[in-house]
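What you see is the complex with one protein chain gone and the rest in place.
Then we have chain A:
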Amino acid sequence: MYKNILLAVDGSDHSLRATKEAVKIASLVGDCTIEVVYVVDYSKAKDEVIHSMGKEELELTRRKKVLPIEEHMKSKNITYNIKILRGEPGPSIVDYANKESFQLVIIGSRGLNTLQEMVLGSVSHKVVKRVKCPVLIVK
């Protein structure tokens, strides 16, 4: 079974739902580790910096996005790591997943973006297309 799972999150409701599914799968296996990946988006760097008072606040807003996910994992006693990547969300997740050779990637069908595509978010789309291991998309 899966020993290491990559869970890509952005703090949206979809990523929380993906978390719940990830936890279900992980709890089936004895020594499974979930790597929670959050990408700090290059294209939002300017907006986020201008709209925050200093680095501490920036870090706090990002922590807040991952916090409910962490809490859920903790409550189910799942072993997990948090990994912050920087770059464009899609390619960053794909590179990381392929480089670290994860056995499974779990991601929500869409994220926080306001411009919603019809069925699948663009990041989820890229991940499905380019990640080499199986991908679980959570609706």
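Keep this in mind: contacts are C-beta pairs under 8 Å (C-beta built on N, C-alpha and C of every residue); 3 or more make two chains touch, one makes a residue touch a chain; residues count from 1.
By definition in this document, contacts and distances are computed from a predicted model.
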Problem - Undepicted complex member, UniProt protein name, chosen from "Peptidase family M48", "Extracellular solute-binding protein", "SulP family inorganic anion transporter" or "Putative membrane protein" - result: "SulP family inorganic anion transporter"
Handout entry: Sole residue of A:M1, A:L60 or A:I84 that reaches the chain not shown, by the stated touch rule
Key = A:I84
Fill in the blank from the handout: Cross-chain touch to the chain not pictured, restricted to A:V40, A:I82 or A:V128, is A:V40
Practice task
Could you list which residues of chain A touch the chain missing from the display?
Solution key: 40, 42, 45-55, 58, 84, 86, 88
